[in-house]
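Note that one protein chain of the assembly has been removed; the remaining protein chains are unaltered in position.
As written, the chains take the letters A, B, C and D, and residue 1 is the first residue of each chain.
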Amino acid sequence: MSAPVLSVRNIEKSFGGIQAVRGVSFDVHKGEILGLIGPNGSGKSTLFNCILGQLAPDAGEVHVTGRNVSKMRASDLNKLGVGRTFQQLSVFPKMTVLDNIILAGQEHHGTMLSRLFGPSDAGLTQQAEQLISFFRLTHLRDTLAGSLSYGQQKLVDAAMALMAGPSLVLLDEPAGGVNLTMLANLKERLVTYNAEHGTTFVVIEHNMEFVMSLCTRIIVLAEGHIIAEGKPEEIRANQTVIDAYLGG
Amino acid sequence: QETMKLGMVAELSGPGAPAGTNWRDGIKIAVEEINADGGILQNKVELIEYDTQTDPQVSRALVQKAIDEGAFAILGTIYSGSTMVNMLVAQQNSTPQFVGSEAPSIVEKGNPFVYRTSSGAQKGVPALTAYFTDTLKAKKVGVAWVNNEFGKGGRDVFVEEMKKAGIEVIADVASEQAQTDYAADVSKLKEANPEAVFVYMNQEESARFLIEAKKQALPMPLIGEVTLTEAKVIELAGAAAEGAIAHVGVTATATDVPGIGDFAKKFEETFKRKPTHDAIKGYVGAWTTKYVTELVGKADGEAFAEKMHGLCLKAADYPKILLDTCWDENGEMSRPSFMVQVKDGAPVVIGTVPAN
Amino acid sequence: MSQLLQVLLSGLATGSIYALVAIGFTLVWQAAQTVNFAQGEFVMLPAFFVLVAMGYFGLPFLPALLVGLVLSVLVLGVLFKKLIAEPILPHGGITLIIATMALGIFLKESVKEFYSAEAQPFPSMFPNDPIDIFGAVVSLQDLFNLAISLGVVVLLTLFLNRTRTGRCMQATAQNPAVAEILGVDVKRMILYTFLINAALAALASFLITPVYLAKFSNGETLGLIAFIAAIVGGFNQIRGALVGGLLIGVLDNLTATYVTAQYRAALPLVLLIVIIMLRPQGLMGTSEGRSV
Amino acid sequence: MLELKDVHGGYGKITILNGVSFSVPKASITTVIGPNGAGKSTVFKAIFGLLNIQSGQILLDGKDVTRQKPRQMIAHGVTYVPQGRNVVPQLSVYHNLELGGITSPDQARVRERIEKVMDQFPMLREFRNRKAIELSGGQQKQLEVARALLLDPKLILIDEPSIGLSPNLVQEVFQTLMRLRDNGVTILMVEQNAKAALAMSDYGLVLELGQTRMHDRAETLLGDPRVGQLFLGGHVEGIA
């Protein structure tokens, strides 16, 4: 079997006395859709931030397709084909929706210099417009992203993560605030990507219906540890998980 | 009767404002008197004011503007940095220019149209040397100066003079323009303990220096050029100014010189404050413009320049020149000067120095 | 030895003055998240109120101080807030910063045109008697300045962190939208901030001017140095202003005495840059927290 | 209790609400649903005085409260929990909570209530002295919800409380809301988690394009196939 797309080894991170992540290890293989769930404050987002270079972990290593990327900067990691979203809305508020999405793709085309002298949209308008219309935002194409509704911004955020055609995407709560119908579309799109391009996904989400129907495998985090791991139906039945997280 | 325009270009705002406004007000009095006296060549004089904001680039633009608007002579500027720039413009237009700047370099550029209204540092400071050698009999001295083109000019001349006189400069203390804290400066001087200190700074800086010197009880005599004993400095420094000595080109305190006394009185009545050195300079500049233009007989820059060089005006014939004054072929001025000391809160003339 | 002591003590004395002005910066930052670039002029102006009260209305010194304080609070507090801060604040910090720069010019030039371009002496609230400490000299005034800036720091810190009003002011600065939703009287909190700032500026003015002399252009350098002191101390802590101010005062004097007078303005800056690079949140400041 | 009559309003020159009318009876829970960008949050802002209302009327207990300021609305007994993150970043958790009761004249009671909500959300007690910004997304949301419970409001406007909360906490919040309703508090809520929300609600309201489309009892809406198809994810549309 080939090297896992993402391999997380023994990551630890604490913030002045609070141990947010305490030695987490797992592998994700090509084509998987992995769910990452757990109570609030269990360290999920912190783990993402450690994996993707936004935070420096206190210990541990991260490998992407066999390569140690622990010290790599987020932009370089992104160029390797790793995309992500953040839990908190993070569009560029004073840029148009179209510009937001083109930006997400432009750094993957050409070199720094060729971008200066090439076309101003790096030839990406069409591709961006497709994504925009998929997320039903066509009428907002030239609106500043900051004046979109919460759910709409969430969609732009997701579109940005998908724009560069990454091979591994980490999504932090993609469903929060998104209308159920649109969410079904999003799920469909992720599954299609996964099937057609073999894109691997890791998804943090509190919407259990979404997670359970989307993911092929689920990891449950609590207080910085992995407390359970398995197929969706196993997790749903796991008493520890029910007590810690799902509730009665 | 026509009017003749005088362009007053000076530092009316920015750090140079105190000097500039005094310069302006001195000129205002002169212009009033000149007009009362029939103007220049029977023409009424109109004074146009231009504010350089103490910015050399602006000053250059304004000298240009004054000339564009028909000024036949320029009065200003005071800060040497500005004068260095704008005198080029006046030169290009053959317009005579009286400046208040004292930096040596101004008259070293071979510009025939620029004239001083007081001696430059390279004349004023050497006039002091005798005081250090003969009166104080000093062997080791210190110098405290403000690090701008004014202070640097004075300091350079002083150090040179001392070398010539065989006196050692054992403390050389630079301070910033608008500096407020002189503790370090004074303590350095105290540590070096020279026999006298030459203080070359602008007004408030001088006052703050004197205050700190008194606080730390600096024991040696403090000697300055022009500023150190000015009325303003004494007002600001209060008791701390007591005993300070300065060489002064022309001082409003020399009231026994008739022209000076009259001017000082008129100035105080009009502006409710005592005239400074800069006010007298402006006054003299404006009057000289009148005298020389009338000597030439027409408003002509070239002829004016011709006349100015090597010109000597006697106070007896030209009373508003205040003291017998000569200009050399570079536009440098010389006239008798005074040594002044602060006694009981007032400057007192303690000696005169002949023109050099 | 006595020279070193002298330099240190003098540095502390000057530093306490910087601190007093710097506190204004941190206060306005903590309570309105903006920088008042006219802070130096805010400190320059009250002394002139007093001079006018004494010179034109013939009031004795102490009542004139009181008049100066009241006028400062009205002009630099109420008017400033109503006419400038309130309309511009919602449009972001940088716009207000520029507006305060323009305000600085306005105040400076007004004083110059309507009062005087020349420096004026200003009476001291405290006796200026020199006190000899092992051969070094400080004045009583210096000691008072130090004590007062210390006191102000303690009081303000307590006020901002220990009272509900203080916390409402912080909430207003950090997230005005939320403060408004929770029912905080946002406008009033901003008013408080500027009132306190104005009163502080007046106090600083009365303490500083006897030494610095009253001059329209005093605010320029003072404002700049205090701004630097506030940053170095850590903008988001009142006590940072004290530490920053004292540090700059001492460093400046040490540099001028022992290293270089020509570059005395530079060396402290370079040292401070090093500090900032090592501790990006400032000496006393705390980090602003998670960003992802 | 609350009544909107043909409200029009928006941001700048764009009109977002094109005639919103509905009324909410006292001591009931009404859930607002609709696609993203329908104007749900905008309606809340309009009620709470945060929106430029062009025309129409908002009545609270029969009194006209159109264009009143947020502080006045709080005085009328209305509280509002906006969408997204809304904490004061550099203040501690405890002081954030305290701000929730800042308008109350009875601070002793507020302190008591803070202890109570900290029992309900134990995380808050554990982290009471930490800066709010340091909390995780869901923890911040708990803080916000808890903060809204400190006064005795008559009407709570709560915009998507479930975003970021773990399932057990969502249940906890819903139960709290139901308890409040049983004590006579009126609740108006936006939720995308619509099946669960409608299940606990008395009424449902469907908003689209800034207009009220349907307003009915919650069970009726849940059973309506069109609603299910369009807004509850019952059907996947063709992918563009």
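The definition used in the following text is that contacts are C-beta pairs under 8 Å (C-beta built on N, C-alpha and C of every residue); 3 or more make two chains touch, one makes a residue touch a chain.
Rule of thumb we're sticking to: contacts and distances are computed from a predicted model.
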| item | value |
| --- | --- |
| Omitted chain, identified by the protein name its UniProt record gives, among "Amino acid/amide ABC transporter membrane protein 2 (HAAT family)", "Succinate dehydrogenase iron-sulfur subunit", "Ion-translocating oxidoreductase complex subunit G" or "Multicomponent Na+:H+ antiporter subunit E" | "Amino acid/amide ABC transporter membrane protein 2 (HAAT family)" |
| Chains still shown that are in contact with the chain withheld from the display | A, B, C, D |
| Touch criterion as defined above, residue of A:V64, A:L131 or A:A164 at the omitted chain | A:A164 |
| Touch with the omitted chain, as defined above, among C:A99, C:L222 or C:M284 | C:A99 |
| Subunit B residues that touch the omitted chain in the full complex | 12-13, 49-51, 53, 55-57, 60-62, 64-65, 67-69, 80-81, 84-85, 88, 103, 105, 109, 147-149, 152 |
| Touching residues on subunit C - with respect to the absent chain | 29, 35, 37, 83-84, 87-88, 91-92, 94-95, 98-99, 101-103, 105-106, 109-110, 113, 220, 224, 227-228, 231-232, 235, 262-263, 265-266, 269-270, 272-273, 276-277, 280, 282, 291-292 |
| Subunit D, residues in touch with the chain not shown (by the definition above) | 10, 13-16, 18, 37, 54, 206, 208-211, 213-214, 226-227, 230-231 |
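We take it that only the chains that are shown with their structure count from here on.
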| item | value |
| --- | --- |
| Set of chains whose contacts include both subunit D and subunit C | A |
| For subunit A paired with subunit D, centre-to-centre distance based on mean C-alpha positions, whole Å | 28 |
| Computed distance of Cα centres, subunit B from subunit A, in Å | 74 |
| Contacts with two or more other chains, residues of subunit A listed in rising order | 45 |
| Subunit D: positions in contact with at least two other chains | 134 |
| Chain contact topology (line, ring, star, complete or other) | other |
| Inter-chain touch pairs (all) | A-C, A-D, B-C, C-D |
| Subunit C-facing residues of subunit D, complex | 48, 50, 70-71, 74-75, 80, 82, 86-91, 95, 98-100, 102-103, 107, 131, 133-134, 147 |
| Contact footprint of subunit D on subunit A as seen in their complex | 15, 38-41, 45-46, 87-89, 130, 133-134, 140, 147-152, 154-155, 173, 176-185, 188-189, 192, 206-208, 245-248 |
| Footprint of subunit C on subunit B - complex, ascending | 13-15, 17-18, 20-21, 147, 173-176, 178-181, 183-185, 187-188, 190-191, 203-204, 207-208, 211, 215-217, 232, 235-236, 238, 273 |
